[in-house]
Structure formats: C-alpha cells, structure tokens
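Encoded as structure tokens, here's the structure I'll be asking about.
A single protein chain has been omitted; all remaining protein chains appear in their positions.
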Amino acid sequence: MSYIGIIITYVFISNMILSQFLGLCPFIGVSKDSDSAVGMGFAVTFVMSMASLVTWIIYHGILVPLNLEFLQTIAFILVIASLVQLVEMAVQKFSPALYKALGIYLPLITTNCAVMGIALINVREEYNILESFTAGFAGGIGFLLAIFLMSAIRVKLDKENVPRFLKGTPIAFVSGGLMALAFMAFDRALLANLIG
Amino acid sequence: MNNKLMQMTLRLAIICAVASLVLGVVNIVTEPVIVERKRAEKEVALKELSDGDHVGELQLPANSDELHGKLSAALAAHGVIAPGEDFNEKELITSIYPVDRNGEVFKYILQLDGSGYGGTMVILAVFLKDGTFVKAKLMENNETPGLGKKAEEAAYYNMFLNTGSDAAPLPVSKRALSPADGEAVSGSTITFNGISRALALGSDYVKLLGGKN
Partner (left out) sequence: MFNFLKGLFKENPIFVLALGLCPTLAVSTQVVNAIGMGAGVIFVLIGSNIMVSLLKNFIPDEVHIPAYIVIIASFVTIVDMLMQAFVPALSASLGVFVKLIVVNCIILGRAEAYASKNSVKDSIVDALGMGIGFTIGLLVISLVREVLGSGTITLFPMGNFDGVIEIPGLVDAPVRIFSLSPGALLAMGFLMAGFNWLKSKKKED
C-alpha cells in the first residue's frame, strides 16, 4: 500500500480509537478538557511513531533471525516501557515547559493499548520499516484527532442537561459512538476511489 | 549506592531470564502442535476442494517477466487492475497445487491473498485449466461477523460458478452481478471486492499455466 494510503487508513478508516478501540482508556479518561487531550494526543503520536520504528527493528533484526518470535509480547512491552521512560527523561531535561504540560500523561502511555496495538498490527500487516513508521505516526494523528474532537464535545456536554444516569462516562461513550458512526463514512471504498 | 543498583539490575535480570526460560519451554511444547494443526487444517481443506482427486506437490508462481506481462494484460482487460497499475503475483498467489486424474492435470487449487475489511484474507480456490471457477474456501480472515464473514459459507461462491473462462469473465464489481447476488453482498462490498479480485487473478493465472504440471 502506498504511504498516502497508509496515512488515510490509520487516521480515518481504521482510526485507532473509533474503529479499533485501541487507546480507549485515555480517550474517556483524559478528554475532559481540550488542553490535556491535545497534550496526550501529541505525546501518544510521538511514542507511537518511535515505538513502531524500534519494535520493527527488534522484531525483524533480533527476534526473527534468532527464531524467538514467541518473545514478541514481552520484548515489545519492555521496549515501549523503556521508550516512554526515555522520552520522559529527555523531555524533562531539554524542555521543562513541555514536560510540565505532558509530564503526568507520559507514564500512562505505557499501558495505552494503541501503542502496543500498532506494534502488533505492523507485524501482522508485514509492513517494512518505513511503512511501520508511517503507520505509527498516522495512528497517533488519528488518536489525536479523535481525542481532540471528543474533548470539544465533552466541554459542551458539561453545560447541557444530561439525564442523571448518563452523566459523565456513559454520555461520553454514547457521544463516542455517534462519532464512530460519522467516521464510518470513511470507508475503504473511499480509499479505493481516491488513490485507486 | 552502586551495590544497590547492581542488586536491582540482577534481580530484574533474574526475573527476565526465568520468564524467557518458562516461555521457551511452553513454546517447545506448543509449537509442534500449532504447526501440525495448520498442516492438518490445510490438508483437510485441500482434500475437500479436490473432490477426491489426487493433489500434486506444492508449487510457487514462476519468476518470469513474460508471464507477468501476459498476466498484467489479462487482468487489465478484465478490469481487475487499472492499465499500467503494477502488482506482484508472487505475493498474491502463495501456493499452487495441480490436481490430476490418471496423471493428467485438469484443475488447480490456488492459495490466494485477498485484501478484506479486516486485513488480509487467505482464500483457497479451485479452477479448471481454462480458468473456470469451481469452488473456494475462505481460510484465515478477520471479516465482520454477519457481514464479510458470510464469505466463509460455501454458498457465497455460487455467484462465481461457471465464470472465469474466456467466454464468461468473473464478476469483479457488484454491477456485474445479478440483482439478487448484488443484494446479498451489499454491506460487505470490501470483502466481495477482495475475494472477487483474488479469484479473477487466480483464474487468469491458471489460464497461463495451460495444464502444465
């Protein structure tokens, strides 16, 4: 698949959150205001791109030649955890302002399904290293888009008169469902028509 | 301080080592089972698809520019690919099994990769040597239950029956189907496109083999 195809696929058609349910916890948990949602989105995008790159190298450079594919899960999660740790330290050292904005979200990314998910999807789809990176980046942007839209909706929802039992998380899910419905318009058929 | 760091690293390393060891042992136990199961699954599918005729040895698509050129032309003519579009049959046709009766090859079973809604679908399909579609079976796939998953049923392939020869091209778009069949695949167009394109490729490829073993 072409790189543009991969980008369109992971931003819109197979949106991490709205169509694959990866990264749903922060989508509901960190979408209460737009600033933190955007911060989380950028942090996830960065980690997803880097993780795609590094896990590709680990998988095809170490695990496959040594016939150790069964260590995939354990290797990937350790890579992601250390990557998040590294990013946290680097950001803290070089950009205290960014660290202040992102700091609290960074550790949460380790258990973000989207990061692990994209690493596993890259293996399943047999992407090469550049395609993996593109997919990781696009997946992150898709995540950013969804969580930003969600936060904008939730800010409005706070002012609305929501039935008592639906208040908070339940109405967030219902709104997410309606968003996913809208995203269904982005179909693989659309991709086929766009780039053939 | 240094001592503490050493001890910390050591303990973490021990945990990792023990974990890898345990996984290695489990892998030794389960891997032969997985390999054997996949082989048996494919054997059963091949037996079912060959209708009791003898299935020959596995072959792979030939590395031939001439064949590739002819295949491209045929596919473009049948509307499977756009003119000038490139594709790689060696990635899409993953195995070829000739089926013979009394030593004469009269059918082929092809393992094809199609692109469906949930990623790659593996299709095993049978063609007569003139390219006529006989039957197919959807193997590994991630299609949506109730929609694309319908392609796992044998009846799904009735709409392709008796097509694929030069006289009757295989339907590769919903418009080429009868209204009833078109209705049946609505809601799972992506799956249909993936399967029909894979089948059309298989059909055109088989024609070029021309009954050779």
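As written, the chain order gives the labels A and B, with residue 1 at the start of each chain.
What we mean here is this: a contact is a pair of C-beta atoms (placed from the backbone, for glycine too) under 8 Å apart; a residue touches a chain by one contact, two chains touch by 3 or more.
Remember, it's a predicted structure, so these values are computed and weren't measured experimentally.
A.B. asks: If the hidden chain were put back, which of A:38, A:113 or A:129 would touch it?
C.D. replies: The single option touching the absent chain is A:113.
A.B. asks: Touching residues of chain B against the unshown chain: what are they?
C.D. replies: On the chain B side, contact with the omitted chain comes from 7-8, 11-12, 15-16, 19, 22-23, 26-27, 30-31, 33-34, 37, 41, 140, 142, 144-147, 187.
A.B. asks: Could I get the residues of chain A that touch the absent chain, sorted low to high?
C.D. replies: Against the left-out chain, chain A lists 18-25, 28-29, 70-74, 77-78, 81-82, 110-113, 115-117, 120-121, 124, 163-166, 169-178, 180-181, 184.
We take it that only the chains that are shown with their structure count from here on.
A.B. asks: Between chain A and chain B, what is the gap in Å from one C-alpha centre to the other?
C.D. replies: 30
A.B. asks: Quick check: in the complex, which residue numbers of chain B touch chain A?
C.D. replies: 19-20, 23-24, 26-27, 31, 82, 85, 117, 119-120, 189-190, 193
A.B. asks: In the complex, go through chain A and note every residue touching chain B.
C.D. replies: Counting only chain A, the residues touching chain B are 70-71, 74, 124-125, 187-189, 192, 196.
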